[in-house]
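Below is one structure, written out as C-alpha cells; comments come after it.
All protein chains of the complex are present and in place, except for one that has been dropped.
We call the chains A and B, going by the order they appear; numbering starts again at 1 in every chain.
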Amino acid sequence: MSLTVEPGSAEGAALLGNGASSGDFAGLSLRALAWRRLRRDKAAMVAMVFLLLVAFIAIFTPWIVGLMGLDPYSFDQEALDPALGSIPLGPWGGISWDHPLGVEPLTGRDIFARLLYGARVSLFIASTSVLFIVIIGTTVGIVAAYKGGWLDTLIGRLTDLILAFPFLLILIALSPVLTQRLEAIGFSPEWARFGYIIIVFVVFGWPYLARLIRGQVLSLREREFVEAAVATGAPTRRILFKEMLPNLWAPIIVYATISLPTLIAAEAVLSYLGVGIIEPTPSWGKMLSDSVRYFVIIPSYLFIPGTVLFLVVYSFNVFGDAIRDALDPRGSRNN
Amino acid sequence: MIRRILTGILILILLSMVTFLLFNALPADPAALTCGKSCNPQVIAANRVRLGLDQPLYMQYVEFVKGIFFGRTYGSGTATFECDAPCLGYSFRKGEQVTPLILKALPVTIWLSLGAFLLWLIPGVLLGIYASRRRGRWQERVTLGSALVGYSFPSFFIGLLLLFFVVIRWQWLPYPSYISPFENPVQFLQTMVLPWLTLALVYMAFYIRLTRNQLLETYSEDYIRTARAKGLKEGVVIRKHALRAGLTPIVTAAGLDLAGLLGGAIITESIFSLPGVGRLAVDAVIDADLAVITATVLLAGTFIITANIVVDLLYAVIDPRVRLA
Partner (left out) sequence: MRTKSMRGLGLVAVVASGALVLAGCGSSDDGGTASDTASESASESTGGEDPAAADGGNAGGTINVLTLEEQFLHIDPQRVYTGVDLAFLNGYMQRTLTAYKFAEGAEGVTIVPDMATDLGTPNADGTQWSFTIRDGVTFEDGSEVGCADVKYGVSRTFAQDVITDGPTYAISLLDIPTDADGASVYKGPYVTEGNDMAAFDAAITCSDDNKTITFNLSRPSGDFNYTVTLTAFSPVPAAADTGEGYDNAPVSSGPYKISEYTKGQKMVLVRNENWNPDSDDYRPAYPDQIVVQFALDPSAIDQRLIADAGDDQTAVTFAGLTPESLATVFAGGDPRFTERSVDGLDPYVRYLAINTQKVPNQKQRQAIAVAINRGELITIAGGDFAGSEGDGVIKPNLATDYEASGMWDGLLGGTVPSEGDPELAKKLIAESGEPMPAITYDYPQTPTNDKAAASIQAALAAAGIECKLNAIEAGQYYGVVLDPEQEGALVSAGWGPDWQNASTVIPELFGVNGGFNLSRVDDPAFEEMVQAALANTDRASQAAEWKELNKYAMEQAWAIPTRFGKIQYLWGSKVGNAYLWDAYGSFPFGELYVAQ
C-alpha cells in the first residue's frame, strides 16, 4: 500500500504531512517563468515582504530589544497587582511606555520582548526541522528510487511503519524519556527540548517528502535527458546531482514552504500540551496557551500573540500556495 | 490485494513491537508507580512479579500478544483476576482492564470523527468545486483565502475560543457533556456541534484546495472538453466526469484523515471534555499507564493501516483504470 497523497489533517500527526498534495511537478525547470508568475500575485508578495521582515526581526532581536531597554527574562512585580491574582496593573494588560505591549500576568515579564524572542525560537525550530527533513527526505527518496530492489522495499516499509504511528501521542509520551536522554549526553535543558522537538518533527516529517521525491525520481528516470545521460555512461552521482536534483527543487521548495507554518503551529500545540519549550525561554506557542486562560480579563494578552502567530502562519500559507501555483501551471489560476 | 493485507499485518506486528519497546524505555518504573506512601523495595519487588515485569522483555511481549488472543491471569494470592480475550492488558493506575476502557471510549471518538468528517468533507468539496468554477475571480480568492484562516490557527486555539465564546460568554449552548445519541439526541448534538466545527474548520481548507486543484486539472482533459462540447449541463459535467476522475486523491486524504481521528482526536477531546480514545491516551501518558498507552497506540496504528488498505480498495471502485495488483 502506498500513499499518493498526504493526509491533510491538523490533529497532530498530519500537522507534518498536510498540504503536500500529489501535484506532479515534473519538468519544471522554468524558474524564471515561475518567478514572474509569483511576482504578479500581490497577496503573495505582501506575505513575502512580511515574512522577510519577521525573519529580519528574529535575527536581530537581541539588538532591537536591547536598544529599547527591555529584556524577556526579568520579572517585574511592580507591574502587577497582588490583590487581584497578580494580573498586570493598568488597562490593556499593562501597556505603558516601559512595556509597549504590556506584561505577562503572574511574572510581569515584558510581552514585547518575549514576543520577539519567541519569534526566534519558533522560527529556529521550524526552519531547522525543515532543513533536516529536506536533507533526509530527499536523500532517502532518491536512494530508494534509484537503488530499487530490497532497499526500496525496506524504506517503503519503514515509511509505512512511521506513518502508522499516532504522531502526537508518541510525541507526548516520549517527551520525558528523550529529553532526559539528551540532557544526559550534555545538552542543557533548553537545548534538550529544542533537540527533542526537532528530532520528532524530523523523524515523522521525512517520510512524506521521501515518498514524494521517490515518485519524482521514478518518473524522471523515464525522461529522455536522463536516459541520454545514462546512455552516455555518466556516473550515477553525476546523474543524480546534475540531472535529477535541479528538477527536484520545485517539489522540495513547495514542501518546505508548506511545512514551515505547520511546524510553527505544531510547536504551539506542543506548548499547549505541556511538552513544548521549557521556561524561561519564550515561545509563541507557550504565550498563546498561557494567554487563552486570561481571555476574559486581559483580552489584549490573548490578542497580541494570537494575531502575530496567525499572521505569520497565514503568510506562510498564502506564500506557499502561491509558490505552488507558480511552479505548477496546471493548478494555477494564471495560465 | 492479499499481499497488501499481509503487508498491513506485518506493519502492525512491527508497530506493536516498536511501541512495546519504546515505552519500556520510559524512566518511570511501572512497579514503583503502583506503590504508595510507604513504598519500600519489597513492595516494589512484589508488584513487579504481580505485573509480570520481572520477566524479560520479549516474554512480556509474548504474554501481551497471548493475552489478546487467549486472555491471561493477573495477580497473586487470593486477589487475582482474569482478563478475558481480547485482553489488551490491565491498567493498575485505573484499576480496570484496558479492553473495556477502550470499548467505552471508542464510540465517542467514532461519533466525533464521523460528524467532523462529514462537516469538512462535504462543504470542503462543494467549496472546492465553487472555487474551481470561479477560477481567477475574487470569489475564488475569498474562498481559498478564508479557508486558510481556519487552517492557520492551532486547533486548540480555535476550540478554546469557540468554547469560551459560544458556550461560556454568550451561552448559546450548554457546556459540553457527552451522552450517547440514543439516550439523549438533543444533548448529544449540543455537545458535539462545537467539536465538529473545530475539527472541520481545521481540516476544510485542505479539501477545498485539493478539490479545486483536481478539478482544474481534469477540466483541461480532452474528455471533459468533449463532454462540454456535447452540450452537457455544467453540473453534470462536474458530477459525472470531472469530479469522478479527480476523486482519487480526495478519497485517499479523507480516508487517512478519518483514520487518524479515529485513533483519538487528542486536542479536541481534551478541550471539550469528551471521554474518547484521545483523552484516554493522554491521561495514560500523564499517568505513565503503560498498558493503556500501548493499547491506544496500537489501536490508532490499526486504524491507519486499515484505512490504507481500504483506500486502495476504493481506488479500484472509483477509478476503473486502477487494477488491484
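By definition in this document, a contact is a pair of C-beta atoms (placed from the backbone, for glycine too) under 8 Å apart; a residue touches a chain by one contact, two chains touch by 3 or more.
Quick caveat, the model's predicted, so the values are computed rather than measured.
Among B:Leu280, B:Ala295 or B:Val311, which one touches the chain that has been omitted from the display?
Touching the chain that is not displayed is residue B:Leu280.
Residues of subunit A in contact with the chain that isn't shown?
73, 75, 77, 80-87, 105-108, 172, 176, 189, 272-275, 278-280, 286, 289-290, 292-294, 296-297
What is the set of subunit B residues that contact the non-displayed chain in the whole complex?
Considering the whole complex, subunit B reaches the absent chain at 27-29, 32-40, 42-43, 46-47, 50, 75, 77-79, 81, 92, 94-96, 101, 104-105, 160, 163-164, 168, 171, 174-175, 177-178, 270-271, 273, 275, 279-280, 282-283, 285-288.
Everything below uses one rule, namely that only the chains that are shown with their structure count from here on.
Distance from the CA centroid of subunit A to that of subunit B, rounded to the nearest Å?
23
Given the complex with subunit B, which residues does subunit A contribute to the contact?
Against subunit B, the touching part of subunit A is residues 1, 3-14, 18-19, 21-23, 43, 157, 160-161, 163-166, 168-170, 172-174, 176-177, 180, 261, 265-266, 268-269, 272-273, 285, 288-289, 292, 295-296, 306, 309-310, 313-314, 317-318, 321, 330-331, 333-334.
In the complex formed with subunit A, which residues of subunit B make contact?
4, 7-8, 10-12, 14-15, 18, 22-23, 25-28, 135-136, 140-141, 144-145, 148-149, 151-157, 160-161, 164, 199, 202-203, 206-207, 209-210, 212-213, 216-217, 220, 248-249, 252-253, 256-257, 260-261, 263-268, 278, 281-282, 285, 293, 296-297, 300-301, 304-305, 308-309, 311-312
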